[in-house]
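Written out below as structure tokens is the structure these notes cover.
Shown here: the complex without one of its protein chains, the others still in place.
Take a look at chain A:
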Amino acid sequence: MPSGSRCPDCGSSELVEDSHYSQSQLVCSDCGCVVTEGTLTTTFNDEGNLREVTYSRSTGENEQVSRSQQRDLRRVRDLCRILKLPTTFEDTAISYYQRAYQLSGIRAARLQKKEVLVGCCVLITCRQHNWPLTMGAICTLLYADLDVFSGTYMQLVKLLGLDVPALCLADLVKSYCSSFRLFQASPSIPAKYVEDKDKMLSRTLLLVELANETWLVTGRHPLPVITAATFLAWQSLRPSARLTCSLAQFCKLANVDLPYPAASRLQELLAVLLRMASQLAWLRVLKLDKRTVVKHIADLLQHRHMLVRMAFRDGTAEGETQKQQQGEQGQREEAEDSTFDVLERKRPASPAPLLPPCMLKPPKRSHPTPSVSAVTGDENISDSEIEQYLRTPQEVRDFQRAQAASQAAKSVPNPP
């Protein structure tokens, strides 16, 4: 708070520095009058109002830093302010940009790349502070292509030798869920669809954790999984009213884009839940399907650790049985086998191995492994083999005639 300056309207000294998106403003907290605004004052006036002026805005820096770099540094700051990041992030991102600019590969790059570089620096800063920002979000803000962005990002990480931690899933869930417009009644949202934020958040977190444990998250884009989990959580909190709502409708209501893979993630998650449900005695008799299992998600989540263990452990128990059967076994093993069989009969048949979905699909027709050919590389090449690839003179002439004819046909203008 600058001391000694007063609001020109009401004369109070309660002046607050507040940023309106990317424009820094000095605002009177009593009457709301904007005392100074980014572009409307000169440095001299700012200094007259006893506001400290950052070096990057003062006249001193202009001489040392090139114009494009200045512009991009300003863009970095603007991006940080738009995303409402803490001020320390800004400084870190700026320093990364300056370091990157030292490298000749970046300095000579196209303007498009430099624009994308701004986003890369902000993204790296956020990742390092575990701030959940996805690449898709940055790309939409920059109007950049994800391919260009990914290339620049990988290059930057390699050149600067940075250690960028992975996206923090829990924080991403919290920030993404908070963006769903379902927590307050509004004219577009029926009352039965409005939900309490904390309940939905906690249930979504549990579902995402379950998905992580059952291999639905490894190797995939994290956002569609979270969308599917949010949808299931929302449905399960009031299934009677919400089962009729589809995933697409849900996203439209919540004013959130539906990512394309979310539908298949939803199916995978429901399949996992169904398998878990088959382990609970009181659910087994209900013969659940993908729609009705939603009603019981609360129970399933409550006992999820045990259910996952039970539902998916059967697979290896069977595998071990088979293994033991194959070895020369004594009676002890035979007794165990019979024990296993008895247990198998008691438990429902659900020998699902806990594998990522890509391993569960039937294997593609694999190419027959090529026999190890004893090719030395120095064999004789017969003339006849080479002749088969050459055209005879007659064929050459025919080909040339055909080519000329097609060229002529192309060059003749179409009849009107």
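Methods note: a contact is a pair of C-beta atoms (placed from the backbone, for glycine too) under 8 Å apart; a residue touches a chain by one contact, two chains touch by 3 or more; residues count from 1.
FYI, contacts and distances are computed from a predicted model.
One chain of the assembly is not displayed; among "2-oxoisovalerate dehydrogenase subunit alpha", "TATA box-binding protein-like 2 isoform X5", "Palmitoyltransferase" or "WD repeat domain 73", its UniProt protein name is "TATA box-binding protein-like 2 isoform X5". Contact with the chain not shown here comes from a single listed residue; of A:108, A:375 or A:412, that residue is A:375. Only one of A:108, A:166, A:191 or A:408 touches the chain withheld from this view, namely A:166.
On the side of chain A, the interface with the absent chain consists of residues 134-136, 146, 150, 153-154, 157, 163, 165-167, 215, 217-222, 305, 309, 312-313, 315-317, 319-320, 323-324, 326-330, 332-333, 335-336, 339, 343, 353-356, 358-359, 369-370, 373, 375-379, 381, 383, 385-391, 395-396, 399-400, using the contact rule stated above.
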